[in-house]
Structures are given as structure tokens and as C-alpha cells.
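Of the protein chains in this complex, all but one are displayed in their positions.
Then we have chain A:
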Amino acid sequence: MNNETRIRRINRFIETLNQARGLGLIAREAGEDYLVMELPYNEQLIGNPETGAMHSGAITTLMDTASGSVMMCALEDLELCPTLDLRVDYMRPAEAGKAVLARAETYRVTRNIIFTRCEAYHEGGKTIANCVGTFMRVGKEATPKSYRKLITGEAE
């Protein structure tokens, strides 16, 4: 699987998630074990009206989506992996008017569990938040075949 295929799969996948589509999440870059996802700035997501900073919950959704999609880079077959847990450390608030990027990677893939880490930041800026997550492998059969085909593009 090449990186273009990875990005296409991830963007088809997040297109099926209402909340991710609403946020305008988009995969910008991908490799064997990582991806970079972007959350465009949106005034509707403001958590602090005084500064215009987007709420940490929107950043959490970005990081959860990036971490929950990055296994599609590492696994040849498409299998959706439910989140077991997430731990997010907030270093500093996001700045108003700027998109937030999240770089997620799988740092350990086992038969049952996938371990991820993710960093959120502004382009060229300091870390906004760090996140580690664990995801359970429930097997590709747990995902309906029609959905797998939709994401891998075989349906086209």
C-alpha cells in the first residue's frame, strides 16, 4: 500500500463519520506508521470567547480521529478498532484563526491491541497537546464487508 492509497482510505473513512465531516477533518500526509490530520479553524468550536481559541474538546476529537485512523496506515486489511482509552495532556491553548494539525503514529501493534501517540500543533508552532491511546483489535470480520469495500475503494 503506498502513501496515496493510505491518505485516500483515511479520507474516505473520516468522510463517513458525521462529526469528523462536520469538523472538516482531512488527512494531509501519511506513511507506514503515521499520519497528519488537519482541523481547520472554526468559530463554532470556540471554547474561550475572549481569546477565540477552539475548545479542547474539538482538539480531543481531532486527536481521537487521527489516532483511530492511523492503524489504517499500519494494517494492510481495513479493520476498525474501538478506542479503549485516551490520555490527553494540554500544553497550551490553540490560537484563534489557525488550523490545528495532529500527527498520530502507531508505536506498537500487537495481535489484540494497538498503541498510539499523537501530537497536536499549529504549523511550525509549539505543541498544543499530546495524546496516547490504546485501541482494541476486534478483527476485520467485525466490520461489514460492504463498508470495508467502501473505504478501500473497491466499491468504485
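Some points to look at:
The working rule: contacts are C-beta pairs under 8 Å (C-beta built on N, C-alpha and C of every residue); 3 or more make two chains touch, one makes a residue touch a chain; residues count from 1.
Everything below uses one rule, namely that contacts and distances are computed from a predicted model.
A single chain of the complex does not appear, and UniProt lists its protein name as "Acyl-coenzyme A thioesterase PaaI-like protein", one of "Energy-coupling factor transporter transmembrane protein EcfT", "Acyl-coenzyme A thioesterase PaaI-like protein", "Yip1 domain-containing protein" or "NADH-quinone oxidoreductase subunit E".
Which of A:7, A:20, A:36 or A:101 touches the hidden chain is settled by the complete complex: it is A:20. With the whole complex as reference, residues 16-20, 22, 43-50, 54-58, 60-65, 68, 80, 82-90, 93, 143-144, 147 of chain A touch the missing chain.
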